[in-house]
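The structure's right below; bear with me while I get my questions together.
The complex appears here minus one protein chain, its other protein chains still in place.
Labels run A, B and C following the written order; every chain starts at residue 1.
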Amino acid sequence: MPQASSRPTNDHGHASLAERFAATRQLTESLLEPLSEADATIQSMEDASPAKWHAAHTTWFWETFLLRDHAPGYRLHDERWPFLFNSYYEAEGERILRRNRGLLTRPTLAEVLDWRAHVDDAMQALMDDPCHADLIELGIAHEQQHIELLLTDIKHALSKNPLGPAMWDRAPAVPATQDDGWIEHPGGIAKIGHQGDGFAFDNEGPAHRVLLEPFALSRRLVTNGEWDAFIADGGYSDHRLWLSDAWAWLERCTITAPLYWRGDEQFTHAGWQPRDPDAPVSHISYYEADAFAAWAGCRLPTEFEWEAVARGQDAADTAQRFSAGAGNQLDAAAPPQPVGTGELFGDVWQFTRSGYLPYPRFQPAEGAVGEYNGKFMAGQWVLKGASCATVRGHSRASYRNFFYPQQRWQFTGLRLAKDV
Amino acid sequence: MPQASSRPTNDHGHASLAERFAATRQLTESLLEPLSEADATIQSMEDASPAKWHAAHTTWFWETFLLRDHAPGYRLHDERWPFLFNSYYEAEGERILRRNRGLLTRPTLAEVLDWRAHVDDAMQALMDDPCHADLIELGIAHEQQHIELLLTDIKHALSKNPLGPAMWDRAPAVPATQDDGWIEHPGGIAKIGHQGDGFAFDNEGPAHRVLLEPFALSRRLVTNGEWDAFIADGGYSDHRLWLSDAWAWLERCTITAPLYWRGDEQFTHAGWQPRDPDAPVSHISYYEADAFAAWAGCRLPTEFEWEAVARGQDAADTAQRFSAGAGNQLDAAAPPQPVGTGELFGDVWQFTRSGYLPYPRFQPAEGAVGEYNGKFMAGQWVLKGASCATVRGHSRASYRNFFYPQQRWQFTGLRLAKDV
Amino acid sequence: MPQASSRPTNDHGHASLAERFAATRQLTESLLEPLSEADATIQSMEDASPAKWHAAHTTWFWETFLLRDHAPGYRLHDERWPFLFNSYYEAEGERILRRNRGLLTRPTLAEVLDWRAHVDDAMQALMDDPCHADLIELGIAHEQQHIELLLTDIKHALSKNPLGPAMWDRAPAVPATQDDGWIEHPGGIAKIGHQGDGFAFDNEGPAHRVLLEPFALSRRLVTNGEWDAFIADGGYSDHRLWLSDAWAWLERCTITAPLYWRGDEQFTHAGWQPRDPDAPVSHISYYEADAFAAWAGCRLPTEFEWEAVARGQDAADTAQRFSAGAGNQLDAAAPPQPVGTGELFGDVWQFTRSGYLPYPRFQPAEGAVGEYNGKFMAGQWVLKGASCATVRGHSRASYRNFFYPQQRWQFTGLRLAKDV
Partner (left out) sequence: MPQASSRPTNDHGHASLAERFAATRQLTESLLEPLSEADATIQSMEDASPAKWHAAHTTWFWETFLLRDHAPGYRLHDERWPFLFNSYYEAEGERILRRNRGLLTRPTLAEVLDWRAHVDDAMQALMDDPCHADLIELGIAHEQQHIELLLTDIKHALSKNPLGPAMWDRAPAVPATQDDGWIEHPGGIAKIGHQGDGFAFDNEGPAHRVLLEPFALSRRLVTNGEWDAFIADGGYSDHRLWLSDAWAWLERCTITAPLYWRGDEQFTHAGWQPRDPDAPVSHISYYEADAFAAWAGCRLPTEFEWEAVARGQDAADTAQRFSAGAGNQLDAAAPPQPVGTGELFGDVWQFTRSGYLPYPRFQPAEGAVGEYNGKFMAGQWVLKGASCATVRGHSRASYRNFFYPQQRWQFTGLRLAKDV
């Protein structure tokens, strides 16, 4: 089991870079503890990767882009491993087929953990040189992303076992009742994208202005109970609610409910659990989110509307400014599960109706690191916020998560918007 | 062969609704003339439909949404045919699988032409009632769209025949040399979407304001010769130029050139013809357009930038206002083929980097007609302008064409943009 | 409509080679008469070919193996056509993909018919030279096979049209009641395979001896009525009756009845017709035949058992010798449809439990003609007899028809066997 502390994980606002590096590395490892070597090795679908692979790939990232490129005299721990643990960086050469990641029983988990320790040691020498700080920030953010993926990937793998195994014995937290109501926004010119000095991914910039019409954003996330009503009202069989691609997907895959639903239960990191109607719905696709919004007589927000609300940028003095560090985000001591906190961040990533496209004047970085975001700007949708599986401190108002419209294995949900 | 007139087809600015109805119907039929019954029946891929099917489907549209719904006492010509000729209107009930459209040897082409005449006659009674004018405008626009699809679909079908048959004996027009240079735009707030009283599709509205950064749009379309240079420079084998989905598509489908290229030739409605380096490149996918733009150190325009230029909305007195009726558009007397006219409209549909998404406050129409556009707003890209196969008068500055990023069988090309 | 004669077609026991050549060629053409050019062009699945393609491919066979190879000075009618109309002869070079045969709107049907006439004329010069007789016999048998395929392929194509078009206006013949009972055979050594001087395919030889156990073969074919009982008894949902591959096929393709069944009707060359319970069942797969036999407490015969009965080879003086020219075989004046005649040949091809494998000491012929049969000896099953769509005179006791176990578009049925 991961560490039993209930203190929010990784909430180190004033921690040094070295401290944050160490905390992130340790967090990855703590999540491997409840897993057997077999659990950590298997791959349940092409979208998902083995937990051991995440532990190794993040280490490859440090070894490749920091140690190999910047640590004088560093020699690769094993020259054959980059082929195994490169994810998608074409510039870094050939790599194992994505769908074969689950066949890598060697190196063993123990060997990967040794590698991690070896790399962590070697990284110390680079920590104090400010010219590496940006790359180290990127590496930390990268490993935090893989921590979330590790959690959603292993959840998927465990869900395929008819025995319904649990990663945490402890039950998920009890959902609260969210406040109703709408956050109104008067529209106008909003400043969008990353601003200031902190770290951000390249896809969050450049900052630019966007013209918004007046709108309102729901104070709360759509709940399981509302989704039950959608189903009861025939939502999954009324073609008028669905995009054309969505309807074809729904028919081809026989979709009738969110992922991980079974009767009155849902699969969680604590195994099959009763499904609370007050908890935010999760594990839905863009297609489902869009259809639900149509059924509810509303729509999804744009990424710009969501960000404008998150920043509290409207003219009124009373504008609320939401904190990206608040809400239900990853606590390694308990199974991640949405509860509904009334915060803008946390619980579930929230679909927007914005396609994942480059901002004006966007330029990918040079070199292999430039493959980080830009090349995925086709066919995906932007999600905002953070989820119960996100490392606290990882997200921010300008953060752009993105997935294909049929993908459901992340903690994805929705917050309605409407025109005013 | 279609009528030999070289007068621009369907250019009836002041024609009455009835005249435009008749001209559109006649144009469809004139394009069937050079085809044998077999030519008009086959379907060469799921994206394409048989020419006879287009002739019948457009007739179904008139019969269903005008005659059945609004002509008192009208009886369906054949009650079994709506099952055959409904395209995708879920609200209109079951229909034949799209991929089976090429198996419909009955009704015969002669029977379909009889049906067309029957429906045309019955439509006369509705022409003078102004309460049907909007639907009739929609029907004309709908049939014009199918005229373009008929042309691109039969081109694809003929291209699959190793004999390389021609639909027109006459060779395509000789390409011109386009002017170089850029149209600069200062940015600012642009009014986007359909404005005024004329007909427009629902997806062109509502009109709204968009904030633009300064940019420039090329005066000319990218040419075959430039594409040759892109290929010669290894464009199709340099992963850095390609979106991730694009690279996977290119490898899976072994894409190394635009569709219809073979050595120094290209397939046209006049059969295999030498490929002129000065002619605008056509039959490329979004993926290829995006990669070319990256290679050229430019980018694709957004749909808003393109429209702003088309409207000549910048503050300068000298702003050029482009005419949607100008340029190389459909002339039924000659094979449609890009030549390069220096106009913004015509030759090829031009890819933008804008996802096909709803405009703010967009609402689909009620009823089956509401399935016209909105349900396709996922995974497709907006194209602007018009092509050499577009009925003159069909397009306009706010017109939004849309296709999936891998589709290439339309007359699709690109016009570069850049930040200034 | 084909010629209205009710005389058995092509029953020319003592006709000369030239007469039989002419009759076969004419029969192909007579079957094209009721088809429109579109009917003759389309291809409804990869297993099937267009009617025009059959007319052309058989002509290619004559032109290639007789005229090109043996007629001095003969020039190909069109040098581009072999690429279009070679079926599977690797030795004859590249050819169009099988699944694209339905896209060949050119050459037109009229052009193909001209080619047929041209080749027929040229063939006259080879008719009297006995050194070509064997190849001409093969060509006749080859064209007869394609006549049957033309009929079953166009039936499939027409069946895909929701309008249910008919190729013959005339209704199929009325089924008779077949005699019950079993033909007993004492077993022993049987002489199997082609014997004597007449024409046979290479796969029918060499003649050899096979040791049989005592068995009995049903006097009658299984009927639609019996198949109804099989269905009513849950035959399609009882896994115990089905081979493992069969069960997977049945589940994957949702098979619940023979091909062309719909309620109490079945699709015929005369359109949808009531299904007579006394008529032999047809359009079943090997998988279904095998399951039915298991349900009936019987089994399928081996090809050797069937042939031994057909030859009347048992020792008893009273042994019945069945005539391969008897029974319900192709009559071009009426729609082919099983009726049940009590003969061993005709109505439907009868599945055996024998894999289609080479006989001892089998050697394929030299050259391209050697690709005729031998290379298909894997994964297929032997069928014996003849069907209502077989040219009378084409089949014989040693004839080995063969299909994959899931194929159903031929007139395939079954005759039960049992051990005694």
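We take it that a contact is a pair of C-beta atoms (placed from the backbone, for glycine too) under 8 Å apart; a residue touches a chain by one contact, two chains touch by 3 or more.
This one's a predicted model, so the numbers in the text were calculated from it and none came from an experiment.
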| item | value |
| --- | --- |
| Displayed chains contacted by the hidden chain, counting the whole assembly | A, C |
| Listed residues A:31, A:141 or A:157, member touching the removed chain | A:157 |
| Contact residue for the chain not shown (choose from A:102, A:364 or A:413) | A:102 |
| Hidden-chain contact residue, picked from the options A:37, A:134 or A:264 | A:37 |
| Selected residue (touches chain absent from view) among A:165, A:206, A:277 or A:342 | A:165 |
| Positions on chain A contacted by the hidden chain, ascending | 36-42, 44, 80, 83-84, 96, 100, 102-109, 157-158, 160-163, 165 |
| Chain C, residues in touch with the chain not shown (by the definition above) | 88, 90-91, 189, 208-211, 213, 239-240, 242-247, 286-287, 290, 353-355, 357-358, 360-361, 370, 375-379, 405, 419 |
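In the analysis below, only the chains that are shown with their structure count from here on.
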| item | value |
| --- | --- |
| Far-end chain from chain B, centres as C-alpha averages | C |
| Chain centre separation (chain B, chain C; CA means) in Å | 47 |
| CA centroid of chain A to CA centroid of chain B, Å | 39 |
| Distance from chain C to chain A - Cα centre to Cα centre, in angstrom | 60 |
| Touching two or more other chains - residues of chain A | none |
